[in-house]
Every structure is written in structure tokens, then in C-alpha cells.
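Missing here: one protein chain of the complex. Every other protein chain is in place.
In this document, chain identifiers A and B correspond to the written order of the chains, with residue numbering beginning at 1 in each.
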């Protein structure tokens, strides 16, 4: 990182230490490579298996001995996967935007003011984590049905407009933000609204980008709520599509792996793009 | 919202500071109340009834019966014990290792740092059910690659998922495998937010790498670490749910059943509103107490930190 590059020449007298840390770094790399294999291998296995023909499914060769795209054609034929991916994208993107928005506003309230019952409210927000989704699922379904929103993507998003994770993480990040900077902005006559959007939010870009990634992925992988809501394959999300290959009469391994691979690719791409954004915002904050 | 902060006079400033937080909070609070707290309070009432949720059927008051039956489940205490094992097992995977990774990769050149962090994050993006299915495949005693390798070096195959002593650890490792990226991301973000001048200053004072970590980074990361610890304690049981459900169904012999899975199995999945509601209340109050204690501890801790 840039800061370290700057710091290095000044640290020259401590050469012996940095030599030893070079050895440490080598050992670290070995560990990291092992860890990487552990993380990647099952994903690789999913990918490799998606190319295996049906009767070679249980082969243990590292590379498929015969390659076939059958699983992909089967998967695409069996479920409207493009439509499902699009629905999932809309669902995840909107949920992410709204959770960040409501999270930023709520977190600001916690970080900026002391107000009656603030601790209580904060705890209540945190406690929503502990409510098992299954218990609110059917009441929520009835509410959505009363609103006439069944089989509608809006209904998917409604309960996801706010979430504890975003609020708590952002509140923590804002509390950790140097008070002097906020005070200085206030001295300059900036109002709360502007302090939030012009001082806090730009400086918390790293946290916000990380959060966006996390929210997006967890929404992308959400299963129970879409399962209850969707009545037709065309209006449902890709997780439901994936599960359609796992049945009480066994899994259709090939198409399952193919569909999973297709479902994972968009998330991977988004992660890579946002990850760069995360890193860049760190760099900027580093220079500050 | 902009209106709320647009009051120059002293009086308006007073009312503004009284109402402003609530205005900022309202979108989030309304969502949480409508979609979570309202049904939860309803569940509190319904946990004393026997009902099938149909408007045409009567709600029969049964008192504490639903609770009594849940506490009388033969697996209840086993599940509670297992919940503890899950938490203890998950803590290193969800906190310690990610912390080490975040600190270690922070000082790497940009390219390798990004590659490592990206790789560790990859398991996060795989759908939980698929992750579970692939792992079961790899770990199968017959055709699984893991056991083929063990056999290759002359060891006996391990029944990763059907040996009651081993299965829970298998599920823990898989849950951790999926989680590590999440924690690493959060810790890396927090680590990068540390003001570099602090690190630099320490270094100028002749602090070694390890001393920088111990005296500068770790204290500044402590609140994030605590946050992750709390999350693991409170949510570990929920996180492992999909893997238990797909991989072991709580077995063999209940050895991988935790409290969340048990209550799901006997409560939520049975179409009986009473059992389900009582399960929810037990989970909420049980973990709520734990959460309360933990948050108090954190409050105290971060006070000292300031």
C-alpha cells in the first residue's frame, strides 16, 4: 500500500527485523495458498462437475475426462434462468440500495445525537437479528397478500427495506469517525443533512462498499421468502431455480451444478468490480 | 428531512434536536416494526394457543403447553449443548483466522493482497444449498475426493457426516468456510480505516511489526472484533442452519442438531402456529438475554477505549 511504500525508506535502520519478516512473509504465503485452495476447491468442483456428462458425474478425476455442455442446455431448458437472474438482480440491487439508505439515516441518528431511549432503540434494532425468519414469514405473507402484491417483485423487497446489519455497522463506523471533523463542519455552518452526505458518507465509502457487497450477496442467496412468494417460475429468483434441481427423489447433479455456476457468475463479477472500489476508497482515505 | 434541519432560531433548534433523530430513524424503524416486531408480538400471544393459522379455525388457548412440550423434547438439552459447541468451533473460523488474514494481507503488495482477499471471499458468493451439496459430495465416504485421498495415503476413510463424533465439526468447518470471507472483508475494511499516521508514528518510535499490530492495530480493531464475536455467538446457530438441513438433517443421532434447527424442526416446519410461536419466543428471549449481556460488556469495553 502507498503509505507503507512511503514509510519504508525511513525504516531502514530496522533492517534485521524486516529480513526476519521476509521469512515470515514466505511462511505467510504458504499458509495463504493452502487457505486459498481450501476456499476455492469446492467452487472449482462445482464448475468442473457442471461439464461432466451424466454417467461420469461421480468420477473423481480432477478434470472432467469428457466435456459436455449438456448440463447447461438442460438447465436452461428446464428453468427460465435468464428471467430468474434478472429478477434476482433487481431484487438484490434494490434491497441493497434501500438497506444502505435507511441504514445510513438511522446510523446517523445514533451517531450524531443522544436522545431519549436511544440505547433501547439501538438494542431493539440489534434484536431484530434474533427473530427467526420463519416466524414472521407467514404473517408477512398475509400482509403482502392484503396489499395485493403476491407474485410481485415489490413484495420481495418490502421486508428488506431495512436491516440491522447495515444500521449497526454504519452506526459503529460513524461513531468511530473523528468527532473533530464533524465539529469543524458544524462550525462552518453545515447542517446535519449536509454533514451526513458531504462529510460522513464520502469518508465511509469503504465501509459502505463492503456493506453493499454483503447485503447484495445475502439478498442474492435469500431463499425462504422468495420461495413462499413466487407462484410462477417466471416471477421467481434464481435460488428457487437452483433448488428445483434438488428434489425428494434425488438431485440432478449436472444441471444443478450448471445452474449454480450461472447463478454465481454475476455475483462474482459484481464483487470484483466493487472490491476495486473498496480498495480505491481506502487509498484515498490513506492519503488524507 | 432537509426541512427538519433548516431552523436557525434557538427554539427551532431545540425542537429539531428533539425530533431530528426520530426522523432519521423512521424509515428503518417503520420497516422493522411492520415486518418484524409486529408479527413477533403476535407470536408472543399465539404461543399460548393451538391454531393452524386458518381464519376459519378456532384458536384454542392451551396455556404453557406449547412451551412445556418444547422443553420436554428429548433432544432439547443435547441441542443446547451442541449450540455451545458450534459457537466455540466457529469463533476461530469467523474471527481469529479472518483477523490474521486481514492484518497479514494488509501489508502485502496491492496485487497479491487483492488476489488473496478475493479468493477468500469466493465461498460467500456460492448459494448455501449448493455449497452444502458440493461439500457432501467431496466428503462422501464412498466416492468423495477427500476420502479417495485418505485411502491413497493408506488411511481409513472418515465418515465425515455420518459419524456422530465427527459430523458436528464437519458442519462447523463448512459454515466457517462460507463465513471467513465475510469477516475478512469487515476486518479488512476496519483495518484500512485505521489512520496510517498512527502506524507511522509507532514505526518511527522503533516499534517492530508485531508491536505495531499489538499496540496499534489490535486495540483499534477491538470494537470490530467484538462485533464479530457477538454476531458469531448470537447468529452461529442460524448460520449453520442450511448446512445442517442439507447435510445432516440434525443427525446422526441428533449430534449436529442445534437449538435453532431443533426448534425449526419441531416448530416452524410443522404448520402448528403454537409450536412455531413458542419456538420463536424461546429463541428470541434466550438469545436476547445473551445479547443484552454481551452488549453491556461491549459498552463498558468501548467506554474504556475512549
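Of note:
Going forward, a contact is a pair of C-beta atoms (placed from the backbone, for glycine too) under 8 Å apart; a residue touches a chain by one contact, two chains touch by 3 or more.
By definition in this document, contacts and distances are computed from a predicted model.
Looking at the choices "succinate dehydrogenase", "ATP synthase subunit a", "YbdD/YjiX family protein" or "Glycerol-3-phosphate ABC transporter substrate-binding protein", the name in the UniProt record of the chain not drawn here is "Glycerol-3-phosphate ABC transporter substrate-binding protein". Of the listed positions B:46, B:130, B:146 or B:161, the one in contact with the omitted chain in the full complex is B:161. The chain that is not drawn here is touched, among residues A:62, A:142, A:181 or A:269, by A:142.
Residues of chain B in contact with the chain left out of this view: 50, 52-57, 69, 72, 74-75, 133, 136-137, 140-143, 161-162, 164, 246-254, 265-266, 269-272, 275. Where chain A meets the omitted chain, the residues involved are 54-55, 57-58, 74-75, 78-79, 137-138, 141-142, 145-146, 150, 227-228, 231, 233, 241, 244-245, 247-252, 255.
Just so it is clear, only the chains that are shown with their structure count from here on.
Centres computed as Cα averages put chain A at a distance of 14 Å from chain B. Residues of chain A that touch chain B in their complex: 1, 3-4, 7, 10-11, 14, 17, 21, 25, 28-29, 32, 35-36, 38-43, 45-46, 49, 58, 60, 101-103, 105-106, 108-110, 112-113, 115, 118, 121, 123-132, 134-136, 138-140, 143, 158-159, 161-162, 164, 167-169, 172-173, 176, 191-193, 206-207, 210, 213-214, 217, 220-221, 223, 239, 242-243, 246, 251, 253, 256-257, 260, 263-264, 267-268, 271-272, 275, 278-279, 282, 285-286. For chain B in complex with chain A, the residues that touch the partner chain are 1-2, 4-6, 17-18, 20-22, 24-25, 27-29, 31-32, 34-40, 42-43, 53, 97, 101, 104-108, 110, 112-114, 116-131, 133-135, 137-138, 143-145, 148, 177, 180-182, 185-186, 188-189, 192-193, 196, 199-200, 203-204, 206, 208-209, 223-224, 227, 234-235, 238, 260, 263-264, 267-269, 276-277, 279-280, 283-284, 287-288, 291-292, 295.
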